[in-house]
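Complex shown without one protein chain; remaining protein chains in place.
So, chain A:
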Amino acid sequence: MARLRLDPTRQQALSVSVATGAYGLSFGALSVAAGLDVWQTMALSLLVFSGGSQFAFVGVLGAGGSAAAAVATSTFLGVRNGFYGVALADVLRPVRGIRLAWGAQVTIDESTAVALAQPHDDPEARRAGFWWTGVGVFVLWNAITVLGALLGERIGDPADWGLDAAAGAAFLGLVWPRLASRRAQAVAGISAVVALALTPVLPAGVPILVAALVGVLAGWRPSAPTEVPE
């Protein structure tokens, strides 16, 4: 009997897509709760397509912030996606035209993490990881965002379902394979402390950007290739 079996890369891509897409339920619900309508909520997921940026955007508006502040916070929080493009250069290059336009849109935490979690000497697996995760998350995230927006407050508090804890666990799972070296562990520990210490005093999203500077400092100094997380 023929059985549908996906290789480990694609299994991982689909797992990440489902886990991340499910979180779109809470984004849809929170966005409507913040005062956006269903169409605006859908447009955010389609156009911005970066969970952190989207939560920040509706968070700022929901807290009474200006449209300009919402755009600035969302964009700041999306800066890391620019770094991901750099990290993905070996995986996707050469990329131009429609593949660049579409590949850029699906360059997010998850697609980057799955791509780079594949063996360094297996470019096909890295490309598959990127596209399967990027497109998979895009489809599910947008579909489930609509569901969350339509259900709105009827699903209750997303926290009752543990969705906030799932987000933290997902990011931890994505970074886990990169924590093999001492220097990566040090970067992780210090940047987490920096982000948490600055959260009470800086606007949402900015502490994470400051914590990223820890990564810049760690990478500035030469190190053995084995110290650099792939």
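As a convention for this text, contacts are C-beta pairs under 8 Å (C-beta built on N, C-alpha and C of every residue); 3 or more make two chains touch, one makes a residue touch a chain; residues count from 1.
The working rule: contacts and distances are computed from a predicted model.
> If you look up the hidden chain in UniProt, what protein name do you find among "Acyl-CoA dehydrogenase, short-chain specific", "Helix-turn-helix domain-containing protein", "AzlD domain-containing protein" or "Transketolase subunit B"?
The record names the chain that does not appear here as "AzlD domain-containing protein".
> When the complex is taken as a whole, what residues of chain A touch the one chain not shown?
These residues of chain A touch the chain that is not shown: 12, 15-16, 18-19, 36-37, 40, 43-44, 46-50, 52-53, 57, 61, 67-68, 70-71, 74-75, 78-90, 92-93, 95, 100-101, 103-105, 107, 109, 112-113, 116, 159-176, 178-179, 183-184, 187-188, 191-192, 194-196, 199-200, 204, 207-208, 211-216, 218-220, 222-223, 228-230.
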